[in-house]
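The complex appears here without one of its protein chains, the remainder shown in place.
Labels run A and B following the written order; every chain starts at residue 1.
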Amino acid sequence: MGLTLGELAVRFGCELRGDAAVVVERVGTLAGAAPGDLAFLANPQYRSQLKGTRASAVVLDAAAAAECPAAALVHSNPYATYARIAALLHPEAPATPGRAPGAQVDASARVAASASIGANAIIGPRSTIGERVLIGAGCVIGADVHVGDDCRLHPRVTLEAGTRLGARARLQSGVVIGSDGFGYARDGRQWTKVPQLGRVRIGDDVEIGANTTIDRGAIDDTVIGDGVKLDNQIQVAHNVQIGEHTVIAACTGISGSTRIGARCMIAGAVGIVGHLDICDDVVVTGLSMVSHSISTPGVYSGGIPAEPAAVWRRLVGRLKRIDALAGRVTRLEQDGKR
Amino acid sequence: MGLTLGELAVRFGCELRGDAAVVVERVGTLAGAAPGDLAFLANPQYRSQLKGTRASAVVLDAAAAAECPAAALVHSNPYATYARIAALLHPEAPATPGRAPGAQVDASARVAASASIGANAIIGPRSTIGERVLIGAGCVIGADVHVGDDCRLHPRVTLEAGTRLGARARLQSGVVIGSDGFGYARDGRQWTKVPQLGRVRIGDDVEIGANTTIDRGAIDDTVIGDGVKLDNQIQVAHNVQIGEHTVIAACTGISGSTRIGARCMIAGAVGIVGHLDICDDVVVTGLSMVSHSISTPGVYSGGIPAEPAAVWRRLVGRLKRIDALAGRVTRLEQDGKR
Partner (left out) sequence: MGLTLGELAVRFGCELRGDAAVVVERVGTLAGAAPGDLAFLANPQYRSQLKGTRASAVVLDAAAAAECPAAALVHSNPYATYARIAALLHPEAPATPGRAPGAQVDASARVAASASIGANAIIGPRSTIGERVLIGAGCVIGADVHVGDDCRLHPRVTLEAGTRLGARARLQSGVVIGSDGFGYARDGRQWTKVPQLGRVRIGDDVEIGANTTIDRGAIDDTVIGDGVKLDNQIQVAHNVQIGEHTVIAACTGISGSTRIGARCMIAGAVGIVGHLDICDDVVVTGLSMVSHSISTPGVYSGGIPAEPAAVWRRLVGRLKRIDALAGRVTRLEQDGKR
């Protein structure tokens, strides 16, 4: 499916520097593109690759356009513009309506005629599946679940009873939504399970990465706002609330009842303790431990870069004796006063 | 299903302050409860919500009871008491005995007549499934597995060959038990797989969270004691032993052959290195690295709270130069002696 640069410039509001009749067929990287490919430059780290690109056209911003050896589609947000053009050049296969062999839909479920239920997928009692939804092979949808229009569930996703997905959600393989929260009451030397009775409610345009887990609420619901993007292997505990358009990278864990505001950016492998309140527009860098509420937007960090092991061992040794070091400084100060 | 406060007080050993004839129908949070709801107060962080609650009754301890605007069910352990009442008010649907469509049970397996085998679940050769067990849709139970009475496996759980589950285990969706341990012998520039020949043995009353993985032993078994509760996305390596009633929060990883004692509490995202011995009654706070054996009960920590990025960068810069700082102190001390 080819598109001319002229069509693309008009459709996506780019300034075109080059021949409007040139056709691009597919996307490519600056370094790997061949004629017929459209590339993009957004991360300055890759600017050195611009000069040598064989792409037929490049999406970039005005500052970089002068160095472009090919036709340039100039836009102030080249990455988002590239994303839109790529979606147009490489459209997803539409869901084939109907039920694949082995799919089992409970008699009380309501499934839109335009929805596609994959091989061996299970749809539970009273659940509703919206228009053009794609349920991948081997998914298990429990009772009383709602899946909004145009959702796409990759294979082997579990939605436990009561889960609600808004429109256009995309869940990668292995996702589990609505598992029991980790609630146990100490009871002498043992632990008694606290029934987990809430649900998980997920807004529109949410994407959830492979093997990510979101627990149902204990009493009230766990809530994921519109436009939230969660990467792979994230853990969201019971009664967490995540505000609109917040993005969270892989391997991060969020403990119970914590509220995260809108438009936050949480990097990978962050740990956020429970019962906190993180305000809107907070950025947390990778491998940080967030153990207090945050009420001021801004960037927060807690990770320490690795060092050669010998250097690190010495540094840790010093750190463990920092109390003694401080004591020596205090003694020197006292000596100085005498 | 309503219950009177009088019945609840007698059944759970509470002191009732209020009208014994009042009926509660369901549970609610202090903040969200409506008339007919039973709430609880256990975490002092939520005490301020007590005054305004619309719940018909609240489970709490004697110290808080005076402030309670509704009927009070007073107990020294309000959280465990709440848990028991909630289980009574909101009973789980019993498993429907029999095999759902698509379930495949090997001819040599023994499945109790009262057990429920979900849609498309697989039960392997010579495995035994106890009374009233619920095997969720899409579960895969390998050969020679034993599942004790009253276990509940949520959808899409894998029990590899030889796994043994005690009674009343509850496994959330995506759990994998009995995967091969990570054993490879260096062999020149390559790695040779070390066959993983042990099993996983799990005691009674164990709960395991979504997408948690427990590897089989290399020769001997990996062993999880009675009453252990594991949260989501925990990794338990081969030959680990976890003592009775230990609880472990999400995203924690335990390396091979480490033994953890009884009644420990390990928080989230903790990393425990291999071949260690952690004694009974140890508490480890979140994001800690446990790299030595622990022989004294108590609380251990290793996480550093995040800071605003500019503060943190400065702090890390100082930390990386701590050796130089110590050297400067030594020189000052030497100067002082001259």
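Everything below uses one rule, namely that a residue touches a chain if its C-beta (ideal position, glycine included) is under 8 Å from a C-beta of that chain, and two chains touch if they have at least 3 such contacts.
None of these values were measured; they are calculated from a predicted model.
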| item | value |
| --- | --- |
| Listed residues A:18, A:36 or A:155, member touching the removed chain | A:155 |
| Contact with the hidden chain (one of B:17, B:75, B:132 or B:156) | B:156 |
| For chain A, residues in touch with the removed chain | 27-29, 32, 42-43, 45, 77, 79-80, 82-84, 86-87, 90, 100-102, 118-120, 136-138, 154-156, 170, 172-174, 205, 207, 209-211, 227, 229, 231-233, 245, 247, 249-251, 263, 268-269, 286-287, 303-310, 312-313, 316, 319-320, 322-323, 325-326, 329, 332-333, 336 |
| Residues from chain B at the interface with the omitted partner, ascending | 102, 104, 120, 122, 138, 140, 142, 156, 158, 160, 174, 176, 179-180, 182-187, 189-195, 197, 211, 213, 215, 219-220, 233, 235, 237, 251, 253, 255, 269, 271, 273, 275, 283-285, 288-292, 298-302, 304-305, 307, 314-315, 318-319, 322, 325, 328-329, 332, 335 |
